[in-house]
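As you look at this complex, bear in mind that one protein chain is not there, while each of the others sits in place.
Moving on to chain A:
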């Protein structure tokens, strides 16, 4: 990330700023996403192959879209980009608002899944 031509404030926010400052800088101070809740295991996939020409996206947005060419959970995105989950949620909200990613939320309120899911997982584990 280049700091030339950017505000003095942003010049302090580089890789050396440390993990406390950086997440908020990446989201430009926002703590909550503009849309969506994003469970840790919500699955995300990109709707486009390349978004680098989109105006207004940061390098982290572009990195998420790159990563989500293959389906990833929110937790995996956070781990691969080495950013806190809260930061990833904000960035994903931006991408959802622009229709650049598709998200599937897990079932969290409907109780336990039916037997076919359990049996599929048991058989899948046995086959590992």
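Observations
The rule is simple: contacts are C-beta pairs under 8 Å (C-beta built on N, C-alpha and C of every residue); 3 or more make two chains touch, one makes a residue touch a chain; residues count from 1.
To be clear about the criterion, contacts and distances are computed from a predicted model.
According to its UniProt record, the chain left out of view corresponds to "ATP/GTP-binding protein" among "Tat (Twin-arginine translocation) pathway signal sequence", "Deoxyribose-phosphate aldolase", "ATP/GTP-binding protein" or "ABC transporter permease".
Set against the missing chain, the residues A:60, A:76 or A:94 yield one that touches it, A:76.
Interface residues of chain A with the unshown chain, by the touch rule above, are 19-20, 23, 39-43, 45, 47-50, 53, 71, 73, 75-76, 78-80, 84-86, 102-104, 106-109, 111-113, 115, 117-118, 120-122, 124-126, 128.
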